[in-house]
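A single protein chain has been removed from this complex, and every other one stays in its place.
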Amino acid sequence: MHKTLLGYVPDQSPIYAIHPFVKVYFLLIVSLFPLFITAPEWNFFIMLFTLALMWYSRVDVKILRIYAPMAISMGFIILLSYTVLGGVHPEYRLLTKPLGIPIYWERIRDATVVYFRILPMIATMVFFLSTSRERDVIVAMRSVKIPFVITYVFAMALRSAGMVLEDFGIVRQAEQARGFDPAGKSLAYKIRKYIMYMVPLFALSLRRTEEFTNALIARGYAFTGKASKVKRADYVLTHYTFRALDGVLVGIITITFIAILVLRYGFGYFGLDDSWFIIWAQSAL
Amino acid sequence: MENQLNQEELTAEQIWELQPGEKRSVGVIHIVLLALLIGIGFVVGAFGSISFPLGFGVNFFWTGIAVQQVGAIWFGAWGVLAASIFPFFSNAISGTPFYVSLAYIPANAVQAFLPAWAFRYYKADPRLKSTRDYLILLAAMIVSSAFGALYSPLVVLKGFGLLTAESVPLFIWGWFGGNVVAGIVFNFILLKALSGVVIRTPSFVKKWWA
Amino acid sequence: MSAVIEIKDYTWRYLYSPNPALENINLTVHQGEFIGIIGPNGSGKTTLAYSLNGLIPGQYHGIKQGGIKVLGKDVESYPTGALQKSVGVVFSDPEAQFTTMTVEDELVFGMENLGMSIPEIRERLEWVVELTDLSPLMLKPPYEISGGQKQRVALAAVLAMRPPIMVLDEPTSMLDPISRRRIFEVLAKLKREQRNTIIVIEHSLENLVPLADRMVLLHNSHLLLEGETRQFFEQMDLLLEKGLFPPGIMQFFHYLKQQGRYDGYLPVTVAEAAEKLTSLLEPAQEGKQ
Partner (left out) sequence: MTSPFIEVKHLVYRYPDGTLALDDINLTIDEGEMITFIGQNGSGKTTFSKCLNGLFKPTGGDVIVDGHNSKTTPIVEMVRRVGYVFQNPDHQLFNSTCWDEIAYGPRNIQLAEEEVKERVEEAAHVVGLDKSYFKEHPFFLPKGLRQRVAIASILALRPRVIIVDEPTTGQDAQQSREIMDFLVELNEEHGHAIIIITHDMPIVARYAKRVVALGRGHILADGPTAEVFSHPEILAQTFIEPPQITQLAQRTQDQGFSPGTLTVEEMIAQYQQLTRT
């Protein structure tokens, strides 16, 4: 396992043979799919597909343990929003009325649709985070000629996030070393803990701006003036080649996306009415 | 930054006005600042999102607000830019889909911009020397968070179909409260503790860009 | 030998600061010289390093008098980004200089800024990696390697730009003794093979002294003492009085000199000192027998 800022990525993975741009493209485009698909079974299929890709890429499935509670709590909130907080709608089909709260079929249906829309979007994000190193994102951005300064800010932001995390760990220890003990204390006491972290974290970052800036200037980096117009060699790209397979993958993703749009808006596929899952659920409830 | 004990006090006016002969221009330091702010916002924001979640990147107590508002007061447009960008990262960590984060940008930008604008326009002292300074900050926090709170659940969450019309108020209050309470806790402390140093560093931004 | 750096009546005061950080400094550095700069904290050493590569007055607000010429041209007349090709600075905290995700990117960054082509970059990369012995680390994040490696990366990143003048500001402050010696071995190699002009600011003198052609003492913003290394340390009492502690072997031989038991130059390396001490003692011991 190789530690990145966003978690651990596998040491060896077939996915590393793929150009980083394809990974970013996958994240950006496949995340869009669920927005055009209403039928839950199709979205569920996209999620399964993404999870299968994770398995194929030898991602440690333990990563899912971090996101599972998040996905569950989100589902719970959506359900709550659509049922308990859903209001009174005499026009809907009433399923049951526990504690005087009306639960309607249409609400359950909509909650399901929304939830199954969110799941694959989360899955693509997790897939990306668990197979990409920071360098991949930078390579992807540079290979599509995004201005250097943007790529660079991005890279430095990740770098500084790493430093802040590290500082955060030390500050927390420093706090403990001074007898701070949140165990069994009130919420106000715990919030104080957050306050205490913030000042040193900011202070350290501010002290660093100056040093970082000096180091950048010393390496001949300029943001304005003639020196900023220099043509960059993009040496890092020499480690990556965009192969035929990468082109094919980009093509498949693009065609799938177009196909979904055409099927959805031209032929009315992926809608609620012909979703066998919804039809089955309606009859079951 | 080392020894600043015996120096004359600056007035709030002097903090924001250019002094005669003072030259300020955009430079590498601002790029570094932008990156560092995104980095710190990433960590601090993710921390809040994970600790007190309401869902979809909305929290009961969102620590990231401090980076947005204090960052923009000190560093002007660079703070606003950072504030618009870092929630992408911090939300991603807490499982918020990419396009939901994208749609949050206007809310985050306004939350950072408004206090920064208010301090510059009304010449308030970032070291919070008078009641007036506190009131300006508080008002800017409330108005900007109200905008964020209204925009995000209505436009974004409704737009993505994540919420029903009836449950929107809960999210509006959640966003608003989460921001204002966290803002009150952190903004005052950070500004009071560090402004005195920050305004004398070359990274401080008087106007919007330099 | 031609002068590569000429500092004339140079004074600098930071804005918001009551006293100048450097006052009335005069110093000329020649091509290929190795200069050691010492002085207590706050004496203006770092300000001097900043002044040589344009961070002052570029990045800092302040008031300047006199001038500094690098390669015959005033530092202020260089366009943005141009002076850094001639003067490379390595700072003391390596962590705060790393701006990328891998050691390789770190080494390449400066070369890309100079607009070099890929074959050129590849060639220099090979050279600098070999010189600083970094090849096993190329794909690691620079902040996850050990302290000694970090400081080597920081040095290599500036070396890769091949500046004719190198300024190192406490390049080994965080290192264990042997890692520290290795950094100085790299500098010795540079001095021998590349004929770079090298200026090193250091607190720890044991490794610096054997390499330095000339030493400079800064104290309270002033240049207090300057001279060829061995002659410089003849002023032992002045140095001790100013709170600087010359290497132990020099102090020991200075004592011998004062006692009239030795009258050569002060030794700069342990080997040299051991040899001299042995030859001093042999007749004495023979006399005893």
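All chains are identified by letter, namely A, B and C, in their written order; residue positions are counted from 1 within each chain.
To be clear about the criterion, contacts are C-beta pairs under 8 Å (C-beta built on N, C-alpha and C of every residue); 3 or more make two chains touch, one makes a residue touch a chain.
What you see is a predicted model; the values in this text were computed from it and never measured.
Undergrad: Since one chain is left out of the picture, which of the remaining chains does it touch in the full complex?
TA: The chain that is not shown is in contact with A, B, C.
Undergrad: Where the complex has a chain not shown, which of C:P18, C:P136, C:P177 or C:G264 is the residue touching it?
TA: C:P177
Undergrad: So which of A:D11, A:D181 or A:D273 would be touching the chain we can't see?
TA: A:D181
Undergrad: Tell me where the left-out chain touches chain C, residue by residue.
TA: Residues in contact with the chain left out: 39-41, 92, 146-148, 170, 173-179, 181, 203-204, 206, 243-245, 247-249, 251-252, 255-256, 261, 270-271, 273-274, 277-278, 281-282, 284-285, 287-288.
Undergrad: Going by the touch rule given at the top, which residues of chain A touch the chain that is not shown?
TA: Interface residues of chain A facing the absent chain: 1, 3, 167, 170-171, 173-181, 183, 196-197, 199-200, 203-204, 207.
Undergrad: When the complex is taken as a whole, what residues of chain B touch the one chain not shown?
TA: Counting over the whole complex, chain B touches the hidden chain at residues 2-5, 189, 192-194, 196-197.
Basically, only the chains that are shown with their structure count from here on.
Undergrad: Identify the chain pair with more contacting C-beta pairs: A-C or A-B.
TA: A-B
Undergrad: If every chain is reduced to the average of its C-alpha atoms, which one ends up farthest from chain A?
TA: Farthest chain from chain A, going by C-alpha centroids: C.
Undergrad: Cα centroid separation between chain A and chain C, in whole Å?
TA: The answer is 47 Å.
Undergrad: Could you tell me the distance, in whole angstrom, between the mean C-alpha positions of chain A and chain B?
TA: 23
Undergrad: Which chain A residues touch at least two other chains?
TA: 152, 155-156, 158-159, 162-163, 208, 212-213, 216-217, 221-222, 224
Undergrad: Considering chain B alone, which of its residues make contact with at least two other chains?
TA: Those would be 27, 29, 202.
Undergrad: So in the complex, which bits of chain C are touching chain B?
TA: Spelled out, the residues of chain C in touch with chain B are 16-18, 42, 59-61.
Undergrad: Using the touch definition from the top, list the residues of chain A that touch chain C in their complex.
TA: Touch residues, chain A against chain C: 133-135, 138, 152, 155-156, 158-159, 162-163, 166, 208, 211-222, 224-228, 230-236, 238.
Undergrad: Okay, in this complex, where on chain A does chain B touch?
TA: The contact residues of chain A facing chain B are 6, 27-28, 31-32, 35, 67, 70-71, 73-74, 77-78, 80-82, 85-87, 107, 110, 113-114, 117-118, 121-122, 124-126, 129, 149, 152-165, 168, 191, 194-195, 198-199, 201-203, 205-210, 212-213, 216-217, 221-224.
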